[in-house]
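First the structure, then my questions, so here it is.
All protein chains but one are shown in place.
The chains carry the letters A and B, assigned in the order they are written, with residues numbered from 1 in each.
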Amino acid sequence: MTDRANADTAVSPAAAEGTGSSVMIDLIELTKRFPGTQDPAVDRLTLQIPRGEIVVFVGPSGCGKTTSLKMINRIIEPTSGSIVIDGEDVTTIDPNRLRRRIGYVIQQIGLFPHVTIEENVATVPKLLGWDRDRIHARVDELLDVVGLDPEIYRQRYPKELSGGQRQRVGVARALAADPPVLLMDEPFGAIDPITRTRLQNEFLRLQAELQKTIAFVTHDIDEAIKMGDRIAILREHSHIAQFATPEEILTQPANEFVEDFVGTGATLKRLKLSRVREVDYTTDALTGRIDEPREVLRRRLHESEWTAILLLDADGRPQRWLRGPDFLHDRPVTQLGLPARAFVEGHATLSDALEEMLLGSAGVAIVVDNRGSYLGILDIDDIITSIQTMRDADAEFHRAAKLVDPLDEVAE
Amino acid sequence: MTPPSRTPETLDEARSRADTEDAAARRRARRAALVHYLGMPVVLAGVLLALYLYVGGQELDSIEARTLTADNLIGQTRQHIVLTVYSTFFVLLLAIPMGIVATRPATRRFAPAIIGLGNAGQAIPSLGMLALLFYVFRTTPGLPSTGTVPVVVSLVGYSFLPILRNTMVGLDQVDRFVLEAGRGMGMSNGLVLRRLELPLAVPVILAGVRTALVLNVGTATLAFLFGGGGLGQTIFSGFQLRRTPVLLTGAVLVAVLALLVDYLAGLIEEKLSPKGL
Partner (left out) sequence: MGFFTEYLADPSTRATLIDQSLEHVTLTAVPVLSATVIGLLLGILAHRVPTVRQPILSVVSTFLTIPSLALFALLIPIVGIGATPAIVALTMYALLPIVRNTVSGLASVDRAVVESAKGMGMTATTRLLRIELPNAWPVMLAGVRVATLLTIGIAAIAALVGGPGLGQEIFSGIRRIPAAGSLEALLGGTLFIVALALLFDLLYLAIGRLTIPRGIRD
C-alpha cells in the first residue's frame, strides 16, 4: 500500500503520459456545468486513480460524485477539463470506442430484459466483433467467475433472476471484454444488506485476482471504507474534502467535513479494515478427526487444557464441537456436541468475523481456507487485542504526524 | 479547494440581465399561450375564408346554387349541433352514473367484463350499429320512426359503450393509494367517494364529455342516412351529383365543426380540471 500511495502524490499530469505509468485514470480540471444552472455540478475536479486500485467517490447526495463518475466514460460530456486514460487523452475521441474499453456497472443494473443472460454478457464482445466460439467460452467463464452456473443461467432471462443474481450478471457483463477500467455507480445500492455484504466480499476477492482500475461511487461511508484502496470524500461541486487511504481518513480526517461525514464509531468502522489473516489468531487449538474412536478423543480432551475439541472430516473441514460432558451421552460421535458454525476466511474483515462470532453458538469464529479446511480459531480476545493495537498505532501516528509535514504519507 | 471563479458581475448588471431573461421568458410564454388559444380558431377561420373565396369564385350551376344556400347550410349545421348536443347529453347522463356504480367495491368484479365488452364493441362498425338501431326504431310499432328521436337514440346507443368504458378505466386509475389512505383514516365508502374519488374523477368526466362530443359530432355526419339531416347531407349530395363545390363545402363545414367542438371541449376541460392534478 505504501509504495502505491507514494507513487501518486507528486506525479504531475505530464509525467503520467505513456502506458505503464502507475496512474491509470487522470482527471484534469474536469468541470460540468448543466445548461440553465448557475453553479457547476462538478468544478475543476483533478484526481488520479492509480492502476489496479479501487478509488471510491463518496459524499452526500448532490455533491456531484455520480456526475464525476459519468464523465469518465462521457455518459455526461464534460464542459471543460480533460480525461486521460492509460496515457491517452480520451476527452474528444469517439465516445463509443472509449466506452467499449470501460466496464460500466450501475445501481439499477440495466440488464437488457429482452435477451438472455448469455446475450447480455456477450454485448460488448459482439460489438468488438469477436467470433462466436470465443464469445461463448468467455460468457461461460464469466458466469463461473461471478458464481452463476452457466448451464443453468446462460439461457435465462433477467426477470427470472433475483436482484443479487442480476447484479452478478451486471458485473459479468461489465467484465466481458476484459476492460482495464471499471466504473461502478452504487453497484450494490439496491440490494438487501445480507446479499450486499456477500457480493462486496466476492467482488473484493475477484478484484484481488483481476487487478482492475476501478472508480466506485457510493453514498455509504462504510461501503467506501470496505471497498476502497483509496477514498475521495467529495463535498458540493465535487470539491475534494480528502483523498486518502481508508486508514488515513479514519485516523486523520483532514477537516471537520470529513470528520462529520465519517461520523461516530470510527473504531468499529476500522474493524472493517483489518482482515482476519492480519490478526494473530490461534492455530494450535485442540482438534481431532471425526472418525477417530470416541475414547481416544475423550482422553485427548481430558488431558489437554482446552474445554472443547473441534472435530474435522477427512478433508480437514470442521464438523462438530465437543465438550467434556458431551461424551457422557451414548450416541455416535457424529451426533455429539454442537455442529461447527461461524466460518470466516482469511480475507474476511474483523467486523464480519465479530458478527459471525456473535451469531455462532460457540463464541468463536473458525478460520478456514477457501476450500473450507480448518486453519485456526479466532475469539473475541483476539479482536480486542487488535483494537488495542490500532489505538496504540493511532497514538503513535498522531505523535509522528506532529513531527513531520502532515501532508506526507505516513500510513502504516 | 478554492471556490469556483466566476466572471465578476456588478449587482446592477446581474439585475438587468435577470430582467431581460425574465422578459424574454415571459414573451415566450405569452407567444406559446397565444398559439395555444388562438392557433386553432385562426386556422379554422382561414379555412372557412378559403372555402368562401373558392365557392364564390366558381360559376355555380343551378343544382349547386340550389344546394349551397345559406338557409340550407345554416339549417343543416343547426341540426348537426342539435344531434351532437342531445346525444352527448344523454350518453353522459347514462354512462357516467353507470360507470361510477360499476366501479364500486360491491360491483367491481363485473368491471373487467364490462370493460371487455366495451373493447369488443369497438369492433362493431359505426355504420352497421347505427343502421341496426335505426332499423329497430323503424320496425317496432309504437316508436317514432322519423325525425330527431330515433337518430339521437341510435347515436347514444353507439357511443354508450366507449364512454362507459372510458369512464370506468378513468375511475379505476384514480390513485389507489389515495383511496387506501382515505379508508385508512377511517373514511366511509360514501365519504371516500364524495371527498376523494369524485373530485379526482372530475378530469375523467371532463375527458368523457370531450370524447363523447367528438365521437357524436362525427357519427352525426351519418344522421342524414336515417332522416336526421345534418351536414352529412351536403357531402352526400355533392358526391351523388358529382358537384365538387358542394362536396367540398359539406366536407369543410363538417371538419371545421368537429375541430371547433374538440377545441372548445378542450378549453372547457382545461379550465375546469382541478389545478393540482
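Please note the rule applied: contacts are C-beta pairs under 8 Å (C-beta built on N, C-alpha and C of every residue); 3 or more make two chains touch, one makes a residue touch a chain.
Every value quoted in this text rests on a predicted model; they were computed, and no experiment measured them.
Looking at A:Val115, A:Ala285 or A:Leu338, the residue that reaches the missing chain in the full complex is A:Val115. Checked against the hidden chain, the listed residues A:Thr31, A:Gln48, A:Thr123 or A:Thr349 yield one contact partner: A:Thr123.
Listed by residue number, the positions of subunit B touching the unshown chain are 122-129, 131-132, 134-135, 138-139, 214, 217-219, 221-222, 225-226, 232, 235-236, 238-239, 244, 247-248, 250-252, 254-255, 258-259, 262. For subunit A, the list of residues touching the undisplayed chain reads 73, 75, 95-102, 104, 106-116, 123-124, 127, 157-159, 170, 173, 183.
Quick note on the criterion: only the chains that are shown with their structure count from here on.
Note: centroid distance subunit A to subunit B, computed from Cα atoms, is 60 Å.
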